[in-house]
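If you scroll down you'll find the structure; I have some questions about it.
The complex is shown incomplete by one protein chain, all other protein chains being positioned as in the whole.
Labels run A, B and C following the written order; every chain starts at residue 1.
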Amino acid sequence: MTLTHDLQRITAFLTELPHARALSMRVESFGDSSAALSMPYDARFIGDPATGVIHGGAVSALMDTTSAGAVMAHPERPLSTATIDLRIDYMRSATPGQRITARAECHHLTRHVAFVRATAYDADETRPVATATATFTVERAP
Amino acid sequence: MTLTHDLQRITAFLTELPHARALSMRVESFGDSSAALSMPYDARFIGDPATGVIHGGAVSALMDTTSAGAVMAHPERPLSTATIDLRIDYMRSATPGQRITARAECHHLTRHVAFVRATAYDADETRPVATATATFTVERAP
Amino acid sequence: MTLTHDLQRITAFLTELPHARALSMRVESFGDSSAALSMPYDARFIGDPATGVIHGGAVSALMDTTSAGAVMAHPERPLSTATIDLRIDYMRSATPGQRITARAECHHLTRHVAFVRATAYDADETRPVATATATFTVERAP
Partner (left out) sequence: MTLTHDLQRITAFLTELPHARALSMRVESFGDSSAALSMPYDARFIGDPATGVIHGGAVSALMDTTSAGAVMAHPERPLSTATIDLRIDYMRSATPGQRITARAECHHLTRHVAFVRATAYDADETRPVATATATFTVERAP
């Protein structure tokens, strides 16, 4: 089954990424040009000691990795992908203590470039913590 | 002395940031609307196990923090600052094993918004690893 | 009626904008943190003479104006707004001869900053021509 196979592929891929491991990222879903990854609240990633809020850089790493996952989940099955540029908009602080989940969609693919949108949430899925817009290079099978 | 005082202020600020500590960030310079921070190569932040290249998310965290530092280093001395949005362009992979340094400049400040540009290098300072363009909110003294 | 009133307000606002007039922009909808504007195909705005495709700058102007409209359509009724920064991703060329429509949503508003997403289409509404991500300053009533 494609989805299962893909889930194994992306889970293996992520498990091998030291930075994803360092942030304890977990695959929530993968397939059909989309991916969702989450990471637990972790005191080591606090960006504002007064409030305990997670550093934007950790959220950025989660969204970047999730976006790459969405590219790999495209039906045309790219061999590999790399971030060209990534824009993150920070709407509000993630609530301390809550898991953060990012959902990304690869909504367009040209010969060499993939376009991705992503959103990050904490436990309140009605109010995003951040959104991302990114482009990635795409390496295709010959 | 302003610069020394500021360096103490920002060094203390950063030392208190768990995420900056987790990435072992170090202040290289601070003052006059500019800041430079660096972080050592660290196997925990590898983003591509095949090559040992550091994850873009770690570079992004360094540039975000350095950019916030540049805002705090503005002569109008903001009380605090927070990222509104941040765009990173990734030009090439940082060479494994090398320290990464980010230099940021707050080149414009309005009543509520600061504009920042930043560049990240490894040991080869002639070829940037990444550039960033960002806006930050600014909290001013009453 | 609020919506009618708002439509009059934004239509008047746009009719007074020489650049919106120059591009023959028309308000399609306005209200509830959203706006839609369209502009006709016009040979004067061609960006690629070999194909007759409209210049990205004209699409950008349409999306910028539509995004500002979405901010003005927010229920908190800002007095005025101005673009801080705007990112446009160009997915494909608009088909020559077809009207271009942009839809924008102000999905988050803080004290001083509004966050907007927008999408532009030609006659084929299943495949966007471009997407935009932007932040705007917000002037509120005292």
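Here, a residue touches a chain if its C-beta (ideal position, glycine included) is under 8 Å from a C-beta of that chain, and two chains touch if they have at least 3 such contacts.
Quick caveat, the model's predicted, so the values are computed rather than measured.
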| item | value |
| --- | --- |
| Listed residues C:44, C:77, C:127 or C:140, member touching the removed chain | C:44 |
| Residue numbers in chain A that touch the chain omitted from display | 84-85, 87, 110, 112-113, 133, 135, 137 |
| Chain C, residues in touch with the chain not shown (by the definition above) | 16-20, 22-23, 43-49, 54-58, 60-62, 64-65, 82-90 |
| In chain B, positions touching the absent partner | 87, 89, 91-92, 107-108, 110, 115, 117, 128, 131, 133, 135 |
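Keep in mind that, in the parts below, only the chains that are shown with their structure count from here on.
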| item | value |
| --- | --- |
| Angle of rotation relating chain A to chain C [CA atoms, steps of 5 degrees] | 180 |
| Equivalent interface positions on chain A and chain B, same or different at half | same |
| Distance between the centres, which are taken as Cα means, of chain C and chain B, whole angstrom | 33 |
| Separation of chain A from chain B, taking each centre as the mean of its C-alpha atoms, in whole Å | 22 |
| Junction residues of chain C, two or more chains touched | 87, 110, 133, 135 |
